[in-house]
Structures are given as C-alpha cells and as structure tokens.
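Every protein chain of the complex appears in place save one, which is left out.
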Amino acid sequence: MTFDGGTFSPLAGVLAVPAVAAALSAVLPDYRATARLNVLATALTLICAVALLFAKPQPGSYLLVDDLNGTFIALTAFVAFTTSIFSASYIGHELDIGRLTPSSVRFYHAMYQVLMFAMNLALIANNIGLMWVAIELATLTTVMMVGIYRTHEALEAAWKYFILGSVGIALALFGTILIYMAARPVVGEGLQAMVWSVLVTRAGAFDPALLDAAFVFLLLGYGTKVGLAPLHAWLPDAHAEGPTPISAVLSGLLLNVALYALLRFKMLLAANAAALAPGPLMMTLGLLSLVFASFMLYRRRDIKRMFAYSSIEHMGIITFAFGIGGPIANFAGLLHMTMHSLTKSAIFFAVGHVAQVKGTQRIADMGGLTETHPVLGWGLILGVVAIAGLPPLGIFMSEFLVVSSTFAREPLLAVVLVFGILVGVAGLFLRLNSIAFGEPRGPTAKVQASYVPMFSHLALVLVAGVYMPPALVVWFQNVAGLLG
Amino acid sequence: MSGLDFDIAHLLAGSLVLVSLLELYQDRLYSLLNIYALHALVLAASVAWQAFIQDAPHLYVTATLALVFKAIVIPVTLHRIIVRLGIHREIEKVVGVGITMLAGIGLVALAMVVMLRVTQEADPLAREDLAFALAVVLLGLLMMVTRRNAVSQVVGFMSLENGLVLAATGAKGMPLVVEISVAFSVLIAFIVIGIFLFRIRERFDTVDVQALDRFRGERR
Amino acid sequence: MALTLDLAVQGAQMLLVLLLAPLFTGFVRKVKARLLRRQGPPLIQPYRDLARLMRKDVVLAESASWLFRVIPYLIFAATWVAASLVPTFRTGLLFSWSADLIAIIALLGSGRFFLALAGLDVGTSFGGIGSSREVMIASLAEPAMIMIVFTLALIAGSTQLSTMAEFMASPAVGLRVSLGLALVALIMVAIAENARIPIDNPATHLELTMVHEAMVLEYSGRHLALIELSASLKLMLYVSVISCLFAPWGLAPVGAAVPALAVGVAAYILKLAVAGFLLAVFETSIAKMRVFRVPEFLGAALMLGLLATLLRFVSGSF
Partner (left out) sequence: MTLTILLVGAALLLALGPLAVALRRSSAASRLVYGTSMMIAAVSLAAALAYLIAAGAPESIALPVGVPWLGAHLRIDALSAFFLVVVDLGAMSASLFALGYGQHETAPERVLPFYPAFLAGMTLVVLADDAFTYLVSWEFMSLTSWALVMSHHRVPDNVRAGYVYLVMASFGTLTLLLAFGLLAGPDGHYTFAQIRAAHPSAALGALVLILALVGAGSKAGLVPLHVWLPLAHPAAPSHVSGLMSGVMTKVAVYGFVRIAFDLAGPPAWWWSIVVLAFAGVTTVMGVLYALMQHDLKRLLAYHTVENIGIIFIGLGLALAFKTHGMIFAAALALTAALLHVFNHSLFKSLLFFGAGAVLTATGERDMEHLGGLSHRMPQTAFVFLIGCVAISALPPLNGFVSEWLTFQAILLSPQLPVWSLKLLVPAVGALLALAAALAAACFVKAYGVTFLGRPRTDAAAGAKETDSFSLAAMYFLAALCLLAGILPGLFIDALAPVSSALIGGHMPVQSDTPWLSIVPIAASRSSYDGLLVFLFMIISGTLAASAIHRLASNRLRRAPAWDCGYPDASPATQYTAMSFAQPIRRVFGTVVFRAREHGDMPPPGSARPARLTVELHDLVWETLYAPLVAGIGFAADHLNRLQFLTIRQFLSLVFSALVILLLVLTIWP
C-alpha cells in the first residue's frame, strides 16, 4: 500500500514498525526475545504516535490524521506499550507454568504486533473500505489470540467470536457498500467516493434513505465489535478465555477502535440534514447495553468475565453520550472513552496478577486480597472505584457531565441512565467485597511481575479526574465540536 | 445503458434470490451443497455480466473466483468433510420449512421496501441490485439461524457473502471489490477447512455447533 | 424597695411550697382515711416521717454507685426549682421568666430521668420494673403535657406561666372547648405524673403493681426523705399549676401590696384544700387499673391535648 508522500514519516512509522516487528517475531530464533522485541516495537510505535500529534501530514486518499483519531492513536500506542510490558511478565509466567509453548509464544507476539498494525491502520484510514479491512484484520487477529490456550473453553470462545465476528464483518461491509452507493452520484465513481474526508464535505447532497440504511448496517456490523447488547455475545467469553493482556487490549483498545469507526459514520449522517438522526439509535443501544450489562454483573463467578461485562456497560454509556450529542456530552464521551481504556486495562493487569497468584479466575476462590496482597488488593479496589465512576477519578467527571447535561434535556433517559449506573456500581462492589475483603482465601505467594503499568494507568486516571492539561481539553473540545 | 443489459442483470440478480429461497427449502446436506454450487454459479454469471456492462475487467477476477472457488472447490470440500466426519445427512431445522419459506418471502419483501424507499435519482439498476443483494443477505442470515448443522450454517454464511459480492459488483466503479471478494473467500476458507475446524476436529468428533455450545462459559 | 419586695415574695414562695407540700400530702391522706371511715394519721404525720427519716442512717446497697447518692439531691433540686417558679399566690415572680412552662415540665422530666436511673442503679429486679414502667408512663404523659401547654400557650399567647395566669384571670378569656379538653387532659396527666390511683398507688408495696415505690425501694434515711419530699412537692406543683391556670382568682398582681398578697396566700390555701379534697374523693371512688391499661388512659390524654391544639390551630375561636 502506498503512503502519500512516500518518504518515512511518523505516519508510516505507526504502520511499519508493527508490521516489521510482527514479521521479526515470527522468525526470531529466541522465542523469549520476542517479548522484549514486543516492548521495543510498541515503544517505537508510541514515539511515532506522539510525533504524529505534532506533525500532522496532509490527508491523502487512503490515510488521514486529524484531531479525532490523533487522540486515539496516541492512546492506543500508549496502552499497547504498557500492556506489552505487563504482557512480558505475564507471558513469562505462563511459560513457566507451561500453559504456553514456545511456538505459541512466538505466535502470540507476532499476532500482538499484527493487531497493533491493524488498529493503527483502522484509526488512520481515510478510506472507509480500508478502515473496514483493517478492523476485520484486527478482529481475526484477536480471534487467533483468544484461542491461543487451545483449551476447550478457549476454542469455544474463539469459535463463537469468529462466527459472530464474521457476520458483523459482512454487515459492516454491506453498510460500506451502501455508503459508496450513496456517495457515487454526488462524488462520482471510483476511489474518491470512499474517501471519508471527501464524503463528509459532500454528505449533505447524499441520498438520505441510502445513508439511513447504511447506518443501520454499520451500526450492527461495527456495533458487534463494540460489544453493544444484543450483539455482545462474543465479548465476555473472549475476554475470559484469552490471555489477560489480550483482554486488556480488547477492552481498552479494540472496542474503542470499533466505536471510532461508528463515530466517523455518525459524522457523515450528521452532515446530512435529511438523513435520520443517528442519535436515537445509538442512545437506545447504549442504554440497552448499560442496563443489561449492569444486571449481568450480579451472577458472575469468573472475575475476567465480570469485568468484560463492565466493559459492555461502559461502552453503553459512551455510545449513549455520543448519541445524545452536544458539546458537553461529546466531550464527556471522549473523556469516558479515554478513561475507560486506561482504567479497564489497569484493572485487567490487576486481575491478571490476581489470577496468577491465586491460580484461578473463580471469584469464589479469592478473598481477603487486601490482607494477602495489600498493594495488589488496594490497586484493584482503586481500579474498581475508578470504573464505578467514583471521584476523584476521571470517569466520575465524564459521568457527571453526561448525566447532568442529559437530565436537563432528556429527563427520562437520564433516569434510566442513572438507574443503570447505580445497578452497575452495586453489582461491581458486591463482587469486589468478596474478592478484596473478608477472611483471606487461596495462596498468598508474592507477585513477581511489576505493578508499574497498572499504577501508571491509575495515576493518569487520578490526575485526569482532578486536573486535565489545557492542551488536551482544547483538543477534546475541538473533537467534540467536530462530532456535532 | 440499454434495456437489455438491465433486464439480464435484473434476471440474474433475481434468480440469485430465487436460488437462496431454494436453499432454504432443502433438507438434505448434499442437495443443499448442490444448490449452493448453483447459487455461486449464478453469482459468477451475474458478476461477469456486470463486468461486461460496466466494462470493468477486474470484475472478471471476482467472477472467476466465484466460479472456481465457490461453485466447485468449496462444495466438493464440504462433501469430503461430510463423508470424512460421517456427519449425518439430515439438516436439522429449528422451524419447519413452511414457516422458514414464509419468513424468507417476508424478508425479501422487507428488502424491497427498504431499498425502494431510495429516491429516484439513484440509478434503477443499482437500486434493484441492492434490493436483491439485501434479500440474499437476509436469506443467508435466516438460513444461519434456522439451521442447526454447522455445514448448513456455513452454507448460509456463504450465500450471505454472495449477496455482498452481488452488491459490491453492482455498485458501479466501486474500488477494492476484488480485494474484498478475495478477502471473503479467505475468510470462508478459514471457516470451512480452517484451523478451527481442525482443532475442533481434534476435540469433538462432530462439527455440530451444539456440541461446542455444550460449554457455555460459566460451567466450571 | 420593689426589688427587695420581689425578692421577699420569691423567697416566701419557695419556702411556702416547701413547707406546705407535706401538709398537703397529709391532708389528702387524712381526707381519704375519713372517707373510708378511718381515723387516719394526723395532718402533720408527713413532717414527722420526714424528720425521722432524716435522722436515721442511710443503708446503702453494696452495688449502689456514687450516682445513687447524688440523685436524691438532684431530684429535690430540680423539683424545688420547678415548684418555686409556679405562681401560687402572686404572678410575675422575680425569676419566673427564667423558665417558662415548657422548661418547668422539662425540669420535672430531669427529675424523673434521674429517678429512673436510680431504680436501675442497685441492679435489682424491682428497681428495673419500676423504671421501665415509669419511663413508659412518662413517654406518654410528657407529650400529652406538651400538647396541653401548646393549647394554653396558644390561648394566652405565651408559655410564660405568669403571663398565662394573668391572661386567664382577665375577662378576655371565655369558656372555650379547647380549654375544657386541656383541663381534663391536664388532670389525667397530673394523676399519672404523681403516681396516684388509678395509675399507681402511693400507699401500696405490692410488688407487681408498684411503679414509683419500686424505683425508690432501695432508698432509706435522708435520701428517702428527700425523695418523699420531692414527690409531695411535685404533687403540690401540679395542683398549683392547675389552680393558677384554671382558677386564677385571688392571685395578687405584680407589685401588689402586702394585704393583696395575704389575700393571695389565703386564696391559694383554699384552692389547695379544695383540690386535695377532690383528689381524695376521686382516689377513693375508683380502683387502680392494670399497668398495661395505663397507655390507653394516657393515650386518651394525649389525644385530648392534640385535639385541643388542633382546634386552636384551625381557628382562634375554639
């Protein structure tokens, strides 16, 4: 594929580095070195991504960097980096206890890089077809990684993910075709009719009915990846059965990427006066996911599956926020996306440590974590407090903005929203109590891995909850403006 | 474009829908596979015709792909798999054929209504094509949800995908069509002979999805 | 000059109630005995009892705490202060403004609070019976009393006893429904508060029926004397309240000269005699009720008081 302005640029970097790293780790003789390579590559990608924030290249017909995806690229690269650090120690432990074979480790790291490549591509793609390809690539990659343990459960989860994912792929593609059909009479045949930056400028003249139909398919197709109820089925099992770093990446990044794709198309529809407002659909699905996932929290016995449901819940909140729109709600949505990525991945780091020291994912077999592993226990508590939207952490701010701005406009929806959030909080803490408090249960071996990734995320969330750097704020506000 | 071109494209697309309905009607795996082969054949024809009237030579690739891969390779492979795994030939349905057919017809109607709401300036061929494509997609989905055997579900998915290709090729001058159709063929290859069936083969002696579903995640 | 007179009056009032209280108790006993065709103890018997008790040693239970010995003085102080603030023969006492009717009731409440504690202090079962029943009675009697105070205060536009008495004496007040209700309720409460028949029997020591006596069971000597004295002071206080509110005739106004005061004292003693007689008749004419009928009795009083207050709230004309 050709980059506009062929010389090496950060833009090329965010794509090339993972691609090369993937190839390398596939062939590297020493499988243990692949972990270090992984960290190195993600670090490089992070540098490129940060550079990208400052040197925005001109949008080409394939690639585009603007305020919207700039944020996401940086976020993705950062979480990918911290996760790779966590993953190094995690995978090491898995090797020691023999859950993974050397070959599967190599495969794992190759896939990790491919996933990074796919997500970055999806984020910077300016061409809706390319975006589609990238997201599907990401999906397939994660399917591979979910199935990596080769256990009965893992395979079943992967198979479920694969089938549902493929159907999602198909629907998304149909939506993309419809968009093209809508664009063609206006923009003219060929490549230009799939270039997002062109479409969004001309969308006003598109055939609204086609746009509507297209959005329905895109909503369902990409919504499957976002994990909105009732399209969520693959998500909990994929999170629960895959390696924990992948759970972190899934919740923290892939869901965001899919949602980002949805946002792009929402902007298209928003640009067309005659098309149906995407808001109501998104709000409905969002609230549905929120309430549904909140109730699902109560009967969970597997800690990772529980937090997977909490991801569905938060994706619901975010989708709702973008659905209701307006500067404040959009700002809150973006903030919530960012905070959720950081927090949820931090939680999955913690969960990974817990699962490894306790040797199980069953909540019933954990207990008194704050007694046996104070640091880990309180870290987990802090994470749950953050994800439950309690101050002074970042998610409280976004929830504050969403709810308060909604209630003045749509009181009933706000009540449902608050109800869902409350049920979710109650569900989370019901389980947290039995994990972190009470009589200690299970092994009390020390944790070898480092807490740095987890606490760096939590620190960021804490800081963001108290003080947000003005640059970031301006940025978010611009994007919120774009989202209309 | 001339009326004849339009009519032929229309005919082909329409017959694709018809064949999808035929698929719904089957209750033997083998006959289902044969019908699917027919489905792919019609698709190939339709794509080729599109290539001709749009004089877009790259579409011939897609057509050939459909012809060789979907109309021949896949059905044969599935045939072999059925034989090798000794899957029983019956198609286990969730609801009776009659109801399924009714639902199918309803879906076709729905597809028409949705697509024909499109205002007139979109060119008629594209409109009809899209309507048919959507119908095929919906019928494929219907097949997936009303059949229990993995094979018939796979077939359902594949005809769904045929619908997509029909839509893509019908969309005049759409880029990446070939790439997409290739990508999808790969996807299907994954599903059919892919690594997953292999692993599943190792563990279960059937690809009946229900056997997989016996594990539901929380049973530990 | 006026100040000295006021001081003198205030002091006289305090001494008067202190001196008259046992006499009044004795008087009631005497009348009751007579009504029962008995000779009955002489009027001054209560004084003798007090004197004798004062002279006797205190026999203190081993398990009694320091509080047990302080409580009699506390009770006496609270009751005496309360009693000395109720206008008996002259309104506008020097210190009457230092506590209005609500405060006076609260003072009696403190007295009862400590008495109930005393019942629990030694750690005997009878003390427990007494206190638990006492607080149950109080928990109904006090709100009833407050309701009565509300009614009267709303009529007189004040909770200040002197002002209320003056208002009651003035022609401005006519016959009112709420007044009647309040009077009945007040009498019921007074009976309950002073442990008279039918609520309690000051003469009995039959374990299962006693309330007040059960609490003071462990007291002896000077402590018992103080408690007895406070009890009769309390009885006296209620009678004075009733009389100065519902029979304010003869009360000397503020700044009245000595003769008027003399009239006031005479009128007061007369009222006491009448009240004591009525009380005796009432007590001899009915039987004591079961402990768990008491709530109904007091509940009735509370309802009457509440009704009266409601009437006052709804319209000033009731």
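A, B and C are the chain letters, set down in written order, and residue numbers restart from 1 in every chain.
As a working rule, a contact is a pair of C-beta atoms (placed from the backbone, for glycine too) under 8 Å apart; a residue touches a chain by one contact, two chains touch by 3 or more.
Just so you know, these numbers come straight off a predicted model, no measurement behind them.
The absent chain, not drawn in this view, touches the displayed chains A, B, C throughout the complex. Which of A:44, A:131, A:231 or A:461 touches the hidden chain is settled by the complete complex: it is A:231. Considering the whole complex, the residue from A:23, A:205, A:430 or A:452 that touches the absent chain is A:430.
Taking the complete complex into account, C:77 is the one of C:5, C:43 or C:77 that touches the chain left out. Although one chain is not shown, part of chain C still touches it, namely residues 54-67, 73-74, 76-78, 80-81, 84, 95, 97-100, 102-103, 106-107, 109-110, 112-113, 116-117, 119-129, 131-133, 135-136, 138-143, 146-147, 150, 153-154, 157-160, 163, 205, 207, 217-218, 221-222, 225-226, 291-292, 295, 302, 305-306, 309-310, 312-314, 316.
In the full complex, chain B touches the hidden chain at residues 94, 107, 110, 113-114, 117, 138, 141-142, 144-145, 147-148, 153, 209-210, 212-213, 216-218.
Listed for chain A, the residues touching the missing chain in the whole complex are 159-160, 163-164, 167-168, 171, 212-213, 216-217, 219-220, 224, 230-231, 233-234, 236, 276, 281, 292, 295-296, 298-299, 326, 328, 368, 370, 374, 385, 388, 390-392, 396-397, 400-401, 403-409, 414-415, 418, 421-423, 425-427, 429-430, 433, 437-439, 466-468, 470, 473, 477.
The criterion applied here is as follows: only the chains that are shown with their structure count from here on.
Averaging the CA coordinates per chain and comparing them to the mean over all protein CA atoms picks out A as nearest. Centre-to-centre, using mean CA coordinates, chain B is 99 Å away from chain C. Put simply, the C-alpha centre of chain A and that of chain B have 31 angstrom between them.
Not a single residue in chain A touches at least two other chains. Residue positions of chain B in touch with at least two other chains are not found. Residues of chain B that touch chain A in their complex: 114-115, 117-119, 121-123, 126, 130, 133-134, 137, 141, 144, 153, 157, 160-161, 163-164, 167-168, 171-176, 179-180, 183, 187, 190-191, 196, 199-200, 203, 212-213, 215, 217-218, 220. Considering their complex, residues 129-130, 133, 136, 140, 147, 150, 152-153, 155-160, 162-163, 166-167, 169-170, 173-174, 177-178, 180-181, 184-185, 189-191, 193-194, 207-210, 213, 236-237, 240-241, 301-302, 305, 362 of chain A touch chain B.
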